[in-house]
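A single protein chain has been omitted from the complex, and every remaining protein chain is retained in its original position.
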Amino acid sequence: MKKILIAAVFASFAISTVYADTVRMGTEGAYMPYNGIDDNGQFIGFEIDLGNELCKRANLDCAWVKNDWDSIIPNLKGGNYDTIIAGMSITEERMKEIDFTRPYTMPDPSTYVTLSGASVNLKSGVIAAQTGTIQASYIVDSGATLVEFATPDETIAAVRNGEADAVLADDAFLKPFVEESGGELSFAGDSVFIGGGVGMGIRKSDSSLKDKFNSAINSMCDDGSLNSLITEWEISETFPDCK
Amino acid sequence: MSSCWATLQDYGLRSIGIGERILPKTDITICEQVVLIGSGLIWNIYFGIIAVFFGFWFSIILAVGKNHKLALLRIPSESIIFVFRGSPLFIQFFFAYEFFVLLPKVGIEFDLGFITLSAETRWLTRAWLGGLIVLFFNTAAYSAEIFYGAIRSVPSGELEAAEAYGITGWSKFWRIIWPSMLRLAWPSYTNEAIFLFHATSLIFFSGFPAWRQSGDALYYANYFSDKTFNPFLPYPIVAMYFILLTLVIIFIFGVANKYLNRHLDVEQRAKIQISINILR
Partner (left out) sequence: MFNVCADPSTLTEFFWVICYLTTAKHFAFYVSFLVVLVLLAIAAPLSLLFGFVATIGTRSSNWIIQIFSKCYINMVRGIPDVVFFLFVPLALDQFFEFIRHKIICFDVVEPIWQGTDFVVCKSAKLPLSTAELWVHQLYAFTLALIAFAIVFGAFAGNVLSGAMRAVPKTQTETGAAFGFTQKQIFWRILVPQMWIYAIPGLSNLWMILIKATPLLFLLGVEDIVYWARELGGSKTSMYAYPHPDWRVYYFAGLLVFYLLMTWASSKVLKRLQIKLSKGQATMAGKELQGY
């Protein structure tokens, strides 16, 4: 009797998990236009639109999860969500720990922003960046003095109040700040290409999910919807080999 | 083993800017983690020692101020104690940084007669000075409350006896209140010192940005957790270091406690140890 009961309990577990295959999508929610939270507390941004469309094409039931940038990869590996879709550039370093889908943006240029009219030596000055970003390691390698802040907001504030000479971040993130600063901020120097485009991070042990998303991204590439999303959110260049 | 020795030479003093400039990025070894996190501990010790030392003297002033009849002295002391004890350190760091960055960035020269010191307001936005100032006020406020409590509980008989001998004013404070106050407050003050050393790990974490990747133990632990994506090694290493640091503090303060209680017999000493059980 007891055995049957236990079996029944497990069976009910099994049934409840067979049809509902929710994929949890981890994002930061603080990096517009990639991902953000609007005034109604809803997720918005390029990656939210993209992710929802990908899930639809891959026939997956998706749920969005917010996670701090700092612990976004450990929580993926610990299974708190199944993908990272948070403006994460594909790098060698990260590839050692997690897998990536094919990139869904072209390599996004990173740009320096300074106070307008300031003459800054980008190779030896004081450059601000968010802790743990590819830009932070780039600044160290470039020989400049790195100042690290926990949030992207603080990096821009640091340039405004004179703590740092310049900030280095993704072009798409900085552009609205420069445009709306009323001439206070401006781009400086050449853009640099650091990462290999932005992709979705997926556990190495989860290759079937990676395949599903890869084919969904490919299908969006083929019918032109990927490029139109990129244009709509002013992310980066469009893919020349997509429609 | 020999490679770990090389790591120690390269990164042992990295947190204060000496040694390899580039931090390890790939194939990070346990040795590198232990060495760099240990290197970061230099900052925790620096913040802790300086803040406790200067905070101690300021806290005495605050405690005496809070105990003073004159409102002009009492109210400022009470306010400082209230604000710094009543709000989280996390928020204090935030406000301190936001305030310091607003200051105009100038150089100031102090002419001390025999030597001229130059300082820059820019330093205030750096952890080594700005963060230190917050910790200084913080520990001073907490310790002041402890010392205030101790002043209030100096046995009235001792004070009456002193007055009978004609000991008053400053002399009464230094010779009668001061030794008893220290003795009574010491166990709680030990706790406060331990907590302050723990609090030093919040400086780079929440308040002040790290420059040139020079930070405290938690900063490097964070860095490794970020590079290796494994939080289960670096954070326990930090924890280990702090346990060691705490044992050292307990030892040093224990020696001081023995000295303060040297005139009492053993039984009374033990009683003091446990009768005051005030944490922070």
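A few comments on the model shown:
Going in written order, the chains are labelled A and B, and every chain counts its residues from 1.
Assume contacts are C-beta pairs under 8 Å (C-beta built on N, C-alpha and C of every residue); 3 or more make two chains touch, one makes a residue touch a chain.
Owing to the predicted nature of the structure, the values given are computational and were not obtained by experimental measurement.
Within the complete assembly, B:149 is the residue of B:149, B:179 or B:254 that touches the hidden chain.
Only one residue from B:30, B:75, B:247 or B:264 touches the chain missing from this view: B:247.
Checked against the hidden chain, the listed residues A:50, A:126, A:140 or A:156 yield one contact partner: A:156. Of the candidate positions B:94, B:128 or B:253, contact with the unshown chain belongs to B:94. In the full complex, subunit B contacts the hidden chain through residues 82-83, 85-91, 94-95, 98, 149, 152-153, 194, 198-199, 201-202, 205, 218, 221-222, 225, 229-232, 235-236, 238-239, 242-243, 245-247, 274-280.
On the side of subunit A, the interface with the absent chain consists of residues 10, 13-14, 16-17, 20, 22-24, 29-30, 32-33, 36-42, 61, 63, 65-68, 71, 74-75, 77-80, 82, 97, 151, 153, 156-157, 176-177, 180, 203-206, using the contact rule stated above.
Here is the rule we use: only the chains that are shown with their structure count from here on.
Separating the centre of subunit A from that of subunit B, both taken as means of CA atoms, is a distance of 39 Å. Of all residues in subunit B, those touching subunit A in their complex are 21-23, 25-26, 101-102, 105, 125, 206, 209-213, 222, 225-231. Those residues of subunit A lying in contact with subunit B across their complex are 70-71, 73-74, 77, 92-93, 96-98, 128, 131-132, 137, 140-141, 145-150, 154, 158, 161-163.
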